[in-house]
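For this view, one protein chain was removed and the others were kept in their places.
Labels run A, B, C, D and E following the written order; every chain starts at residue 1.
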Amino acid sequence: MTSIEQQSSSSAQENGLAIINSKAPFSSTHGKDALDIALIFGSFEQKVSLFFQGDGVYQLIADQDGSLLAIKDYLKTFSAFEFYDIEDIYVCQQSLSNRQLDENFHIDEVKVLSSIEFSAALNRHQHVLRF
Amino acid sequence: MTSIEQQSSSSAQENGLAIINSKAPFSSTHGKDALDIALIFGSFEQKVSLFFQGDGVYQLIADQDGSLLAIKDYLKTFSAFEFYDIEDIYVCQQSLSNRQLDENFHIDEVKVLSSIEFSAALNRHQHVLRF
Amino acid sequence: MSTLHLVRQSAFASNDFAQCLSVLDHQDSVVLMDDGCYNLKHSLMDSLIKRVDGSVNINVITSHAQARAIEIIAAVNAIEMSDVVELTFTHKKVITWQ
Amino acid sequence: MSTLHLVRQSAFASNDFAQCLSVLDHQDSVVLMDDGCYNLKHSLMDSLIKRVDGSVNINVITSHAQARAIEIIAAVNAIEMSDVVELTFTHKKVITWQ
Amino acid sequence: MKTLAVVVTTPPYSHLTITALTYVEAALVAGINVIGVFFYQDGVMHANEDISIASDEYQAIAHWQRLQQEYQLPLHICITAAEKRGIACDAIDNDKINNAFTVSGLGELVELTTKATRLVQF
Partner (left out) sequence: MKTLAVVVTTPPYSHLTITALTYVEAALVAGINVIGVFFYQDGVMHANEDISIASDEYQAIAHWQRLQQEYQLPLHICITAAEKRGIACDAIDNDKINNAFTVSGLGELVELTTKATRLVQF
């Protein structure tokens, strides 16, 4: 879907931070800890992109409700990405289909990528952290 | 190998604690934390049995040397099991073969069990903890 | 000889659920809780449901599945935490897979 | 565009190594460290060695493998931590799979 | 008589701890005799008096305190695990340990396990 855009930029200088989210949202603090980093990079006007792979893709799925678990639902904060100019949000298509998940997300502008595209998008960043 | 013994005791009253070890030895403290519980049960003369499954089977493999990692090698303490009357040490045959491991252990008296035997041995205990 | 198995981890991320299934006895019961709810969509669940012919009782904590937007399938009982307490004593022991 | 991948987890217990391989590019390098050393015996390693035709550089930290009594196979380079530091700067970025 | 002992290995800032709390409270409400909760591994972090969880997050420690007060529920922390995690247990009148918790050794776990008809780990 965004392959033309990717190709045109793939030769550019890598820059910014990529954060790979690999954990499901409610049983560990990894998702929240990664989000805190993303938002601080955004507020410092540094480029940060979010990648969701493995069980991390569950963080994006629509119709979740952490309040049923008495959890403060940090997923709601994802809607602030636009405000922080966090625009590059990538999800691994293979991880979604392995988990029988539809492309039905609770935020807009999520780009569903094949493994090759996912890898290429990662490569456009200078640094990578993974949670 | 111990199936006759198992069958004869399988109708007996469950008693004692079974500890399932599921983690590899050197990257987490789970193995050591489980060992501490086993030894305290032994020193209180309470029945405790050790089960090794999944990556936990790596705790039993011969020729390891935690000192190469500057780790105090708690695996050496396994040789004290006899002193504490911890005699029932079971390892899952399937977990060994999945990992291409030989039945070459750093302590004696390890009983290699099929999944069905492993399950039956677990069932002879009243309580189970898993690390 | 029945055991209550509390399954708290996603089988997509770890092999705990597979280990649980390898020691699962007929007459045992399973409760999916926390990230264990994701296992409703895992292929191990299909084989479990087929294997057991209804002899293994499979449960999921309703709020834990709903919070994760996971649909509870017909072969599985939707239960509350108070039911888990009851199951604790109707089984002979509990193993937590976490 | 090359990336250095530090693999610290056992593929027998978690799916981190599989995720690493799914984004692995030719020209990338892999270092197996900590429990990642166990992956030398995992079927994913066989397919990695076959797949890459020698284009991906695969390394393991000698002391980490030896401590675990794991034999280092010929297709893999036995290295020290100082080599990992060097690889850090001969690649464009580092991803840690833990 | 149904007696229950519970082992908790997750810290107060883990959401998994809410599941343990919900289970223990459900048992108490059902009239089960919960003879004790033994906090092991990262579970001992509950007794760190200095922990400050944001007020809009789940207050696991306060919930354990409430159960302790309401039901006289014994809450034991493992001293070895606690010392490794910076919860100093050697001082007399230690003001760094939440007083809802009792500092115990692993022998207490033996005691609980021996007495309980069921042992459940979280």
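We take it that a residue touches a chain if its C-beta (ideal position, glycine included) is under 8 Å from a C-beta of that chain, and two chains touch if they have at least 3 such contacts.
The structure presented is a predicted model; accordingly, all values stated were derived computationally and were not measured.
Looking at the complete complex, one finds that the omitted chain is in touch with A, B, D, E. Although one chain is hidden here, its contacts on subunit E can still be listed: residues 11, 13, 45, 48-53, 83-88, 96.
One chain is missing from the display, and on subunit D it is touched by residues 6, 8, 33-34, 64, 80-82, 84-86, 88-89, 93-94, 96, 98. Where subunit A meets the chain that is not shown, the touching residues are 17, 29-30, 33, 36-37, 40-41, 44, 46, 127-130.
Here, only the chains that are shown with their structure count from here on.
Graph distance from subunit D to subunit E, where chains that touch are one step apart, equals 2. Hopping across touching chains, the smallest step count from subunit B to subunit D is 1.
Each chain's centre was taken as the mean of its CA atoms, and the one lying most distant from subunit A is B. At the far end from subunit E, in terms of centres built from Cα atoms, lies D.
Rounded to whole angstrom, the centroid-to-centroid distance between subunit A and subunit B, based on C-alpha atoms, equals 41 Å.
In this assembly, the C-alpha centroid of subunit A lies 30 Å from the C-alpha centroid of subunit C.
Within subunit E, the positions touching two or more other chains are listed as 15-16, 118-119, 121.
The set of subunit C residues touching two or more other chains comprises 8, 12-13, 15, 34, 64, 93-94, 96, 98. Applying the touch criterion to all chain pairs gives A-C, A-D, A-E, B-C, B-D, B-E, C-D, C-E.
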